[in-house]
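For this view, one protein chain was removed and the others were kept in their places.
And then chain A:
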Amino acid sequence: MNVKGMAIVLAVIFCATIAQGFPMFKGGRCLCIGPGAKAVKVADIEKISVIYPSNNCDKVEVIITLKAHKGQRCLNPRSKQANIIIKKVERRNFLKHQNI
């Protein structure tokens, strides 16, 4: 009875090892909360970051840094503008890799 109980405990602990939550193995959380802005004025854009899904965040995130220290914005990745941005950025990245 006790041996059986211990065996069950060990088996479940084994399953648990697959998922570790210790801070040393932590990955970055999703940066954006909520759906995000639908569009940003193109003239205000200083920098565009497209961040792909990683271990800890399964979303594509588009973060726009605005000129004149107006801060950063999350762009809704499903919006029209974001789609165009993602396509352009990917294409540009692809070409860059081709040239090198």
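Brief remarks on what is shown
Going forward, a contact is a pair of C-beta atoms (placed from the backbone, for glycine too) under 8 Å apart; a residue touches a chain by one contact, two chains touch by 3 or more; residues count from 1.
The rule we apply is simple: contacts and distances are computed from a predicted model.
Taken from the listed names "Replication factor A protein 3", "DNA topoisomerase", "C-X-C chemokine receptor type 3" or "Ubiquinone biosynthesis O-methyltransferase, mitochondrial", the protein name that UniProt assigns to the chain not shown is "C-X-C chemokine receptor type 3".
The set of chain A residues touching the chain not shown comprises 2, 5-6, 9-10, 12-43, 45-58, 61, 63, 70-74, 80-81, 84-85, 88-90, 92-94.
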